[in-house]
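Heads up, one of the protein chains got dropped from this complex, but the rest are sitting where they should.
Should a chain be cited, it is by its letter among A and B, assigned in written order, with residues numbered from 1 in that chain.
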Amino acid sequence: MVYWRIIRKSYRRNLQYRLSHVVNNVASSIFGLVFIAIWTGVLSGKQVYGPYDVKTMGYYIAICQSVLWMTTFLSPGLNVQIAVRSGAVSLDMIKPVHYLWYMLSQEFGRLLYNACYRSVPIGLLLGLAVGFFFPSDPFTYFWFILSLLLGTYIGMLLFYLAGISSFWTTEIRWVHLILLSLIFGLGGQMIPIDLMPGMIGKIAPYLPFSAMIYYPVMTLLELAPPYGMLVQAGWALVLTVVALLVTTMARRKLEIQGG
Amino acid sequence: MFPLYRKLIAASIRSQMQYKINFVTSAATTGMIMVLDFIILSAILYRFHDVVGWNIYEVGMLYGISSASVSLYRLFAPEINDFEKYIVQGELDQLLIRPVSPLLLLLTRNLDLSRVGGLVQGVSVLVISLSGLAAEGQSIMGLMLFSPVAILSGGVIYFSIGLATAGVAFWTHQMKDMLTFTIYAPANASNYPIGLYPSWLKWLFFSAIPIAYMNYLPMLTLLGKGSEWFYPILTPVAAASAFYFARMLWNVGVRHYHSTGS
């Protein structure tokens, strides 16, 4: 299966940079510790809102930092823009594989690598600080993996769309930064989105960003609302259609104007 | 020396102005992204009222100083922050054949004007916080006078940390990942009272990564949190000594480069 082979090669390629990732994991864990400390300071001696006592919030942040490496810290634009600038994209487009799935499998290999060498060590390190959470229902693990994969898939599609926008614009740096801050702001990375005040708190649960961070984390904590995975599945479907459509448009632009 | 510096700065502004539209949009985007960042912080404090006794305006003082300082550093020293390429791709060689110090050349090579957006955001947060504190009946004269000192000192402290990281990169040949550790995570941490953190982190923020002197320590005194009167004086002192040590480390790094190359 060609896509599986691309995934494996891309995993191998990343294996070469292990050492710099050790430094990065420590730094990432310190981010986590800072967030945990902030929440401890915020919550201590206060009335508990919903399920969020100090302990649960610690779990939330720890799992969050770990999940980020699977769903959010993807290659900017899935590197589509680099191929567009160098012109290599026209070669990729004529390969006998669909461009969208080709780019997605390449990224997924990288994410598998992240799972082993980023998510797991960071989760363990932060677990040492806040304790480890084990769901009571063994089925939770299954739902968590499913929710996580949906989140990863949605993340990849959003990044892909940002990258392929380079067919029509000169650079995607700012599109990427805006996307990233939307994910960080509305995805639930620093603050569980049901704690957000006003309108933001009402809308955020239905946006694709919460599907990338908030729902996977809450699923593992057995706190996710029942419609959570529906939101995820819905966005996965919508974004797939959009991505396929945009890919077709990009291909047509390439055929007409030669890139 | 001064005419050279002026010419180099003018040149780097001119080369950025070639992409005029880009400058405006990039500065605006940077500012907006950082506003979003502040909204999260306000959301937390709106919901929970305070963090270990610091209310939103007090935390806003910390945040505004840190945010403006880090933007100042990124505005004037993008090439320090991006120093890895000079070592890995050997671009440093070009600077070492000039009759001027390589550090000065690096500083004048480029300005990241998009960071003006971050500076504006930081100062705005400070203004909002100051008026909030005034409305609560606090006297804000001292805070107003001290804020520029804090931002400048903070800029120097961030610059020193960046320079020291670059100095270490002469050996490690890699800097991007280390910056997460030395600049990005501490910058994030300094948005909140340093007193929150576990003691080893606190110790780190008072010594090797001395961001506590930029906002937390002087604000303890100026916001009347029952501390020593001389803490605000430590702010510029810490900045000066951080710069001194960072430069020393940097010079050792340059000597190492002379003897090994890339």
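Rule of thumb we're sticking to: contacts are C-beta pairs under 8 Å (C-beta built on N, C-alpha and C of every residue); 3 or more make two chains touch, one makes a residue touch a chain.
Assume contacts and distances are computed from a predicted model.
Trainee: I notice the complex is incomplete. Of the names "ABC transporter ATP-binding protein", "Tryptophan synthase beta chain", "Serine/threonine protein kinase" or "Anti-sigma factor", which is the UniProt protein name for the chain that's not shown?
Mentor: "ABC transporter ATP-binding protein"
Trainee: Using the touch definition up top, pick the residue from B:8, B:113, B:201 or B:234 that touches the left-out chain.
Mentor: From the options B:8, B:113, B:201 or B:234, the contact with the absent chain belongs to B:8.
Trainee: Tell me which stretches of chain B touch the chain missing from the display.
Mentor: 3-4, 7-8, 11, 14-16, 18, 91, 93-94, 96-100, 258-261
As a convention for this text, only the chains that are shown with their structure count from here on.
Trainee: Where on chain A does chain B make contact in their complex?
Mentor: Touching chain B from chain A are residues 20-21, 23-24, 26-28, 30-31, 33-34, 37-38, 40-44, 46, 49, 174, 177-178, 181-182, 184-185, 190-191, 195-197, 200.
Trainee: Going by the contact rule at the top, pick out the chain B residues touching chain A in the complex.
Mentor: 25-26, 29-30, 32-33, 36-37, 39-40, 43-52, 174, 176-178, 180-181, 184-185, 188-189, 192-193, 195-198, 201
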